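Below: one structure in structure tokens.
Yeah, one chain of the complex is gone here, protein chain that is, but the others are all in their spots.
Order of writing sets the labels: A and B. Residues in every chain begin at 1.
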Amino acid sequence: MSDSDASSPSAAPARNYLNFATTAKSWLLTLDHKRIGLLYLISIAFFFLVGGFGASLVRLELLTPDGNLLSAESYNKMFTMHGVIMIFFFLIPAGPGVLGNFVLPLMIGAKDVAFPRLNLASWYVYMTGASFGVAALILGGVDTGWTFYTPYSSTYANSQVILTGLGAFIAGFASILTGLNFIVTIHKLRAPGLSWFRMPLFVWAMYATSIVVMLGTPVIAITLVLILLERGLGLAIFDPALGGDPVLFQHLFWFYSHPAVYIMILPGFGIISELISCFSRKRIFGYGFVAFSSMAIALIGFFVWGHHMFVSSQSVYAGLIFSFLSFLIAVPTAVKIFNWTATLYKGAIVFRTPMIYALGFLGLFLIGGLTGLFLSSMGLDVHLHDTYFVVAHFHYVMVGGMVMAFLGGLHFWWPKMTGRMYFQGWAIVTAIVIFVGFNLTFFPQFLLGYLGMPRRYHVYPSEFQILHVLSSAGASILGGGFLMLYIYLPLSLFIGRKAPRNPWPATGLEWEVAESPPSPHNFETTPVVTEEAYNYAHKDHAFFEQDIVDILPEEDENV
Amino acid sequence: MTDPSVDTVAEAIPAESAPLINHHISPVTLYYKIFGLLMILTVITVAIARVDLGFMNIVMAVTIATLKATVVALFFMHLKYSAKVTWVAAAAGAIWLCVMLALTLADVLSRTWIPTPEAWL
Partner (left out) sequence: MSDAHSSPYLHHHFDTLEQQRQASSLGMWVFIAQEIMFFGGLFLAYTYYRALYPEAFAVGSSLLSLGWGGFNTVVLICSSLTVALSVHAAQVGNKNGIMRYIVATMFLGVIFLGVKYIEYHAKFDHNLVPGRNFQFEPHDAHAHTAPVEFELPALVASAQAQVPQMAMPAMDGEALHAEEEHGELSFDPRHLQIFFSLYFAMTGMHALHMIIGIGLMFWLLRLAGTNRFAPEYYTPVELFGLYWHFVDIIWIFLFPLLYLI
């Protein structure tokens, strides 16, 4: 579409961060936050496939009550591999590593993050950790569950605990480097005029995430070191035969791993704020509340870890405290949901792919969060702990919440990252397939868990079969939806229509000032911010670039 | 952290008027004094440990160690002359560690409040 090209200031193929140098070296040694974001994107896309493969085998095995596809050991290894990869090598880096790296400096009008070399190091550290994980997989796998509970992991397991633990340990430092970079970047590199309360909410969310990363991740690092020392060198830390206490391990582990669920979801909250505001053509309702609720979640998120340990022989008094605090954290979370909903109210809602994901997020995360409250009720959790109810809960928040938000954000910023539009029709169909497949997969698991189906078993009583079959059927739909992403997004790089600077007239420096794709140093001159975020009242939203694609999809080859 | 003006130098001070380096330089004698203080505290902590104060021994030991650490941070690490956000960063680590200790001890110390039924032993 030539008219849209003409409407963007630089019609000639401008020098941008993708085309100014194209050698392998220019990618592998790049200090550009945008390229590093793309490196992360490619890596996590790969690990999502590997982790998804493990999930497929788990769901296949569970089609029948007997263990006729996998042995008990290989089943254990499959769900462990799925969990470890999805959490440590996919979901934790997804928010900060990909979207954070790419968008955050653009949003705050910076030329780069504060420490570009550390940023590149972060990707290499992540790849090293992930390689350890893959090596563990090739050399026989690991069967402890992603939770590495002692003394099984430290003493009894006969699988690659050391390699996997090292992998997670190393990958943790990648998060730490990213978190450190973001905190300093947000403090020191904001463009003139961009005061804290003018920052886009995604930046607030990344700030909160980074705080959690910096204060939580080191604890899991040292915990893994202790397991490695016990397993490798024979130190006695967790061994009950010598008076060691496995509950100590659980404290250490969950002190990190509960906050880690917020490392995973907080970036999603930030993305959803951007999407809801843009596609409702409205300033976000209660900006300050949404910003502060991120900070509150980061803070309170550290006080609730004991809700994973209600039946671990943790003192019931501590359990009471943790139960109460867990209810408390639902408050800032609910504030967000209310504010997003209030933003939609009387908004001029535009159904584009990112918005479909955002709306999906709202419903699914609501279910995930509310079932979290079920689980935080100490008495109820005695029944639900270690059942499929928990599995359903955390998939609703992690997949229904964060993966939906991530995909929404990916589609939102895809034109900015690649300079190409994806195919609207494909994308909407995919989003709907994922939504349907997801619910069919995981809703039955709430019922299964409530009826007593324990997690992590490869055989089960036959009365559970019908629900398991439903779940596996849903999983194949969901898997199909994810695979479609792997087809049409890469394809759009080659035959997608060229993206204008601001395809969904959105606010924010990354849309209004930076080109698509941005130039190597983001901005020719440092932008000056003169207004609050989400000033959609003053935006001309009559014209949505993508409407053209809707009408004339065949124009795609036109570029 | 909520005060938008404290920490964005680029914004607070126009580059032209900013001094090249506005950095506090402590006199060398201060360092020697702090060093002496740390030595004295070390002697005190060893001496107190030799007296049996029961529960108070650990309290004294940790208090003196905290005091020493604070002195090192304030003067050797120049925290005293640093921006507010630096204080926040330093405090965050210490506070979070206390939270972790406190909530875990809430478990450990209250476990025996409910006696284990005899039949379980």
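Following the convention adopted for this analysis, a residue touches a chain if its C-beta (ideal position, glycine included) is under 8 Å from a C-beta of that chain, and two chains touch if they have at least 3 such contacts.
Just so it is clear, the structure is predicted and the values come from calculations on it, not from any experiment.
Of the chains you can see, which ones touch the chain that is left out?
Contacts of the unshown chain, counting the full complex: A, B.
Using the definition of touch stated at the top, determine which of A:Gly54, A:Gly167, A:Gly244 or A:Gly306 touches the missing chain.
Checking the options A:Gly54, A:Gly167, A:Gly244 or A:Gly306, the one contacting the hidden chain is A:Gly244.
With the missing chain put back, one of A:Pro116, A:Gly145, A:Gly363 or A:Pro454 would touch it. Which one?
A:Pro116
Among A:Ala121, A:Val184 or A:Met484, which residue is in touch with the absent chain?
A:Val184
In the complete complex, the non-displayed chain touches which residues of chain A?
Residues of chain A in touch with the missing chain: 110-116, 151, 155, 176, 180-181, 183-184, 187-189, 214-219, 221-223, 225-226, 229-230, 233-237, 239-245, 248, 251-252, 521, 526.
Touching the hidden chain in the full complex, which residues of chain B are there? Just list them.
On the side of chain B, residues 7, 9-10, 13, 15-16, 18-23, 25-26, 28, 31-32, 34-35, 38-39, 42, 45-46, 49-50, 52, 54, 57-58, 61-62, 64-65, 68-69, 72-73, 75-77, 82-83, 85-86, 89-90, 92-94, 96-97, 100-101, 104-105, 108-109 touch the unshown chain.
In the analysis below, only the chains that are shown with their structure count from here on.
How many Å are there between the centre of chain A and the centre of chain B, using C-alpha atoms for each centre?
34
Spell out the part of chain A that touches chain B in their complex, as residue ranges.
Within the complex, chain A touches chain B at residues 187-190, 192-197, 211, 215, 219, 247-248, 251, 255, 302-303, 305-306, 313-318, 321-322.
Which bits of chain B are touching chain A when the two form their complex?
1-2, 4, 7-11, 85, 92-93, 96, 99-100, 103-104, 106-108, 110-111, 113-114
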